[in-house]
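Removed: one protein chain of the complex. Kept in place: all other protein chains.
Each chain gets a letter, A and B, in the order it is written, and its residues are counted from 1.
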Amino acid sequence: MIKKEAIDSIIEDYKPKDIKIATLCSHCALQVFHGARSEGIKTIGICTPERKKIYDAFALAKPDEYILIDDPKNLLSSGIDDELIGKNAILVPHGSLVEYGGEEIENFKAPILGNRKSLVWERDRIKMFEWMREARIQTPRLLRPEEIDRPCIVKFSGAKGGRGYIAVNSPEEFERKVNKKEGVIIQEYLAGVRFYPHFFYTPLSREGYRAGEGSVELIGIDRRYESNVDEIYRPLSTGMDIKPSFTVVGNEPVVVRESLLNEIFEIGKNVIEAAERLFGGIPGPFCVETVCDENLQFYAFEISSRIVAGTNLYPEGSHYTVYNYPEWMSMGRRIAREIRIAIAKEKLHKIVY
Amino acid sequence: MIKKEAIDSIIEDYKPKDIKIATLCSHCALQVFHGARSEGIKTIGICTPERKKIYDAFALAKPDEYILIDDPKNLLSSGIDDELIGKNAILVPHGSLVEYGGEEIENFKAPILGNRKSLVWERDRIKMFEWMREARIQTPRLLRPEEIDRPCIVKFSGAKGGRGYIAVNSPEEFERKVNKKEGVIIQEYLAGVRFYPHFFYTPLSREGYRAGEGSVELIGIDRRYESNVDEIYRPLSTGMDIKPSFTVVGNEPVVVRESLLNEIFEIGKNVIEAAERLFGGIPGPFCVETVCDENLQFYAFEISSRIVAGTNLYPEGSHYTVYNYPEWMSMGRRIAREIRIAIAKEKLHKIVY
Partner (left out) sequence: MIKKEAIDSIIEDYKPKDIKIATLCSHCALQVFHGARSEGIKTIGICTPERKKIYDAFALAKPDEYILIDDPKNLLSSGIDDELIGKNAILVPHGSLVEYGGEEIENFKAPILGNRKSLVWERDRIKMFEWMREARIQTPRLLRPEEIDRPCIVKFSGAKGGRGYIAVNSPEEFERKVNKKEGVIIQEYLAGVRFYPHFFYTPLSREGYRAGEGSVELIGIDRRYESNVDEIYRPLSTGMDIKPSFTVVGNEPVVVRESLLNEIFEIGKNVIEAAERLFGGIPGPFCVETVCDENLQFYAFEISSRIVAGTNLYPEGSHYTVYNYPEWMSMGRRIAREIRIAIAKEKLHKIVY
């Protein structure tokens, strides 16, 4: 992995007044560009030619300039880092970028918002559970194949938006259904309902809910909408031999019972402080994927250590940001605001790697 | 059907500064009136006496004046067209108006926003599938009664908000459950989750996503909330002998995975261009009712060639309009804005029939 000092020295050479925000045109890029624009920061869209017209269709969310690429799979291996450095740009990572970028993100030479080490911890599901345990968060049990004695979900490495998850109830079913057995985790299925809180951790301020050396904000909460499982109840389905699938196709807004905000903030804080102990922290946006059971207990089953697509529900602020900001505040805008603050305080090195 | 030239000559006689927007007080009328008011256009509510107090209860969304009618079923056969012409009014059609108006809408003498031919294509489910095929959109299979070998939904002509749809699994079940067999379509049930994107097609501008001679905007997306099927999973239901029903009773907000916007825009564009080839186009609002399966494939099962009630979720703009307009933009306001632009450009004949 490229050294933190190397990134720090690059960012030190950036012209403060000319810093730009770049991301891959997918996932939550409209929101990131729109938020940056409202904070007066110029944007760069890394984009395939056929997607360009989608972004051009949104007058207030299209990037100020494009870097056209042939295939997002070459995203991080095609000299784009040099190009971004030449443009004074900070790359904002999101789910598609992490997925397409793969391991090459580790040696990407341009500054990335947040701590790129966290993307390694996110991608490796074993490490992710280690992180959640370090944070003392309740999690579903992980089982070995021969231990499967209850409904479980088999998950593969990487953020593929839920595609390819497999449901199994027994060791035999695991053997039959799961072809590629390396790197998978087998996770106990927990009954309850899902909440995906979107956090922003700033090491630059002690206002708000204190966590680590800074504080954590709750930017919003969503519920993912997965095909086909989230409409599998529609009764005609029962007559069909449908294999449940968990492809995330959208998001729905939700608010949580106010007395549970305690637990939500504590989860955010603990994930931050565990990250500081394990690999140096996670400045910027992240999400902890949880299930809340009928006893009001939260179980985390995943951490996304970067902006999640559920934030697309709140391009003008959420049920929670309204209590903190007099103007609208999306996660995209919050990122741009943080960069602005860091520039002003000469602390960009605290929020990028 | 009344000739386009007849409508054009009526609209030519309208006083541009005094044009009004009229609709039936139901479905999405609050939003249409509220949107028109924000664009400075006066409104007329066609209303039964008992509904009037509902609309009067909303200070900023009640119409500027009412035309009281005894029974919405006589809506289009009671000289209201002459009255609207006398008032310089353009009628905005919606689901209730199409349902109550029936075939008489074809000869209604007042200008109707959009192309009234599209309402004929919408009402006839056979023609609607022809339209979708012309647009090269994937659709569920249509079956003949003797072909029913999988779960199917039997649908009747007309926009009744989902009432009366019948689920069948076999030819025998079709015989037993479906009394009136003429004009029905039998449609394969597709597993997946539903998205209802709300489009606006303007022939007056090439900004935005190009389609036909103009461009198409994404105004919002909803998910319909149907009774009783959308809570049939609540487990007590399983103990009851409940017949699934599909009556639309409300709507819920949703955003789509950003990488799917490509497909969504292409569906909108293709529906527009097919409409131009088949019957002269569809200026104004429309919706394509879709299912997205676990392979991220969209299937369309219906087109509503006018404003849909799901737009009521976004009376101050949506997750998508915020990326296009600096002020709030609802579908009701977008309609009024289009009328204003058409007046200014002297192109009203391009957006009414």
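By definition in this document, a residue touches a chain if its C-beta (ideal position, glycine included) is under 8 Å from a C-beta of that chain, and two chains touch if they have at least 3 such contacts.
Note that the structure is a prediction, hence the values are computed from the model and not measured.
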Touching residue (missing chain; options A:Glu5, A:Glu50 or A:Glu258): A:Glu258
Residue in contact with the excluded chain [from B:Val193, B:Val248 or B:Ile303]: B:Val248
Touch list for subunit A against the chain that is not drawn: 150-151, 153, 167, 169, 189, 191-195, 207-210, 215, 217-218, 221, 223, 229-230, 232-233, 244, 252-262, 265, 292-296, 317, 319-320, 322-326
Residues belonging to subunit B that touch the chain removed from view: 26-30, 34, 50-51, 53-54, 56-61, 96, 161, 163, 225-228, 230-237, 239-240, 242, 245-253, 309, 312-313, 315-316
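Everything below uses one rule, namely that only the chains that are shown with their structure count from here on.
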Interchain centroid distance [CA atoms averaged], subunit A/subunit B, Å: 36
